[in-house]
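Of the protein chains in this complex, all but one are displayed in their positions.
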Amino acid sequence: MLSKIVRTVANQLILFVLVFGLYVIAHGHLTPGGGFQGGAVIVSGIVMLLVAFSSHELSKSVRERILSVMESIGAVIFVLLGFAGLGATFFYNFLAGSPIFGNIPPTGPNPGDFWTGGTIPPMNFAVGLKVVAGLCAVVLALALFTGGEEVEE
Amino acid sequence: MRKVAGLVSLLVLVAFLVAGALLLRPFGYPVPSDMDDYIIENAQEQTGNNNVVASVVFDYRGYDTLGEATILFTAVTGVLLLLRTEKRKEKSS
Partner (left out) sequence: MEYVPVNFPFLAAALLVGISFYIIIFKRNLIKLVMGIGMMASGVNLFLVALGYRAGGNAPIYTEVPEGPMVLSVPQALTLTSIVINVAVLALMLALVIQIYRHTGSLDSEKSRTMKG
C-alpha cells in the first residue's frame, strides 16, 4: 500500500478514466474505437487502483462471482444478436431500417449521427463487457497468487 | 558446436527475410483490390454506419469475431484454473 498522497490522487483519477473508456466503447460506429479498445482502457484504470492499494484490499470489494456472471451475460447477448436475424442468414443486420438504431446516413463525408448503425452498437456493449470482466479476473488472479505468500504485514 | 550451428541458421534466416522485404512490391501500391473497393463504396447504405472497419469486423465478417470471443473465454478459464490458492483447513484426525 503506497503513501497517502498516491491513494488520494488515484481515488480522484479513476472517474475520468471510466468516463473516457465508456465514450470510446459507445461511439464505436462513428470514430475509431469499439468494444475491444474501450475494454482495454477501462482495465488499465483498474490496474492503477491495484497498484495504489494492495491486492488484499481490492479483493474485498470485487468478488469473483460477479465477474463470472458479467462475462457470461456478455457472451450470451452476443450470440443471441447473431441468432435473431436468422430469417435471411446468420449475423444478419435486421435493425437497419427500424426506428431504434436504424437511420441511414447520407453518402460521402458528413458529421455523424448517433442513432445509426443497425445491430453494431449493442454488439459493441456486449464485447466491451466481456473484455472488462475477463481481463480484470486475470489481473486479480496473477496479483493474488504471487503477492499473498511472501508479504507478511 | 551448438553455438556455431545456431549462428549459421540465424544468418541464413535473416538474409532471407531482408531480401524478401526489399524485393516486394513498392510501398504504397498494393495488389489490384476489387473486394475492398466494393466494401468501401457500399458499406454506408447496406449497414448504415460511418465506420467501415467496424462494419467489416462485426457485419461482413462477424463469424471471425465469434471465434475470437471464444478464444478469449477459453484463455481466461485456463489462467484461472492454473493459479488457484487452496486454503487447507486443518482437520483433526
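A and B are the chain letters, set down in written order, and residue numbers restart from 1 in every chain.
The rule is short, and it goes like this: contacts are C-beta pairs under 8 Å (C-beta built on N, C-alpha and C of every residue); 3 or more make two chains touch, one makes a residue touch a chain.
Since the structure is predicted, the reported quantities are computational estimates derived from the model, not experimental observations.
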item: Missing-chain contacts mapped onto chain B; value: 3, 6, 9-10, 13-14, 17-18, 20-22, 24, 26-30, 33, 35-36, 39-40, 44, 50-53, 56-57, 61, 64-65, 68, 71-72, 74-76, 78-79, 82-83
item: Residues from chain A at the interface with the omitted partner, ascending; value: 30-32, 36, 105, 108-112, 138, 142, 145-146
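The rule is simple: only the chains that are shown with their structure count from here on.
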item: Inter-centroid spacing, chain B versus chain A (mean Cα positions, whole Å); value: 20
item: Contacting residues of chain B [partner chain A, same complex]; value: 44-51, 53-55, 57-59, 62-63, 65-66, 69, 72-73, 76, 79-80, 83, 85
item: Chain A - residues contacting chain B, complex; value: 28-32, 34, 71, 75, 78-79, 82, 90-91, 93, 96, 102-105, 107, 110, 112, 116-120, 123-124, 127, 130-131, 134-135, 137-138, 141-142, 144-145, 148
